[in-house]
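The other protein chains are all here in position, but one chain of the complex has been omitted.
Up next, subunit A:
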Amino acid sequence: MRHGKYPLIVTFLVPPLLLYGIFVISPYLQAFQISTTDWLGYSAEADPVGLANFERLLDDGRVWNALKNNAWLLAVVPVLTIGLGLFFATMLAMGGRKGRAGVTGVRGTSVYRMVYFFPQVLSVVIIALLWREVYHPNSGLLNGALGAVGLPTPTWLGDPRTAFWCVLAVMVWSNVGFYVVLFGAAMSAIPRDIYEAVMLDGASRWTTLRKITIPLLWDTVQVAWIYLAIAALDGFILIQQMTNGGPNFSSDVIGLRMYETAFGSENRFGYASAIGVVLFFLTLSVAVLALRAARRDRIEYS
């Protein structure tokens, strides 16, 4: 019955494989090769320099500065986003008045979800440009409100002490809605009789959340953690459009460093690729670590 399947397999698989090989796999592989050269771009000359680019990376204060900011993103964004996501998803799923033992959702759950999800469908460029105006020292929404009630009006993105944290807040803002919907979908998959049983046993909301909901959601939380960790190593568009790494490199991230090295005022492709390779391994190890950490916790709960 299965004879004659090979023509189909070949016709169906070869075009996507070609496209994927040329535009995805080969660039990834080439990145490793280019990272060991001193290639400056438009000339054909690229001398192999071994690991010199990587040695220079170790002494590059700007790269370390950018990495430090990515480390902050990595430490803060997933925790805040998942925390707020779980909080609001819980409110939506079990904050309701009517119904059995507090398992019911609040009224208008789908409206809340629709609104929360807005930022997720917008281009990151739009989000970045909009928030740049919100933070505007004179005509911004934020300082307009602060000024009206007589509070001090900082310059936000213009101040090296606050610029980075302002962008971080936008990163959290734009992601929370997605995770509310994600966790909400996972919560509605939990059988309701479990909740009814524990509520009848007299468990409080907080206990239910801690002992039932979160352990049962742990797989989803773990996936969220990995995605957010990878996103935290990026942050390129928001930073580039909101602060361009400034003032005075205070909000620089590694992705922007790489972009500026390759396509900015200079074209040091070899060095930029070395940054890319470091980033590749960072992403890989962060994903593996997040998986590991999450897995250990899951065993504790179950």
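Methods note: a contact is a pair of C-beta atoms (placed from the backbone, for glycine too) under 8 Å apart; a residue touches a chain by one contact, two chains touch by 3 or more; residues count from 1.
FYI, contacts and distances are computed from a predicted model.
Student: According to its UniProt entry, is the unseen chain "ATP-binding cassette domain-containing protein", "3-oxoacid CoA-transferase subunit B", "Carbohydrate ABC transporter permease" or "NADH-quinone oxidoreductase subunit F"?
Tutor: For the chain missing from the view, the UniProt record says "Carbohydrate ABC transporter permease".
Student: From the list A:139, A:248 or A:265, pick the residue that touches the absent chain.
Tutor: The missing chain is touched by A:139.
Student: From the listed residues A:49, A:73 or A:93, report the one that touches the chain absent from this view.
Tutor: The single option touching the absent chain is A:93.
Student: Determine and list the subunit A residues touching the chain excluded from the picture.
Tutor: 1-2, 4-9, 11-13, 15-17, 19-20, 22-28, 30-31, 34, 84, 87-88, 91-93, 95-107, 109-110, 112-126, 129-134, 136, 138-141, 143-145, 148, 173, 176-178, 181-182, 184-186, 188, 196, 205, 220, 223-224, 227, 230, 233-234, 236-237, 241, 255, 258-259, 262-263, 269, 272-273, 276, 279-280, 283-284, 287
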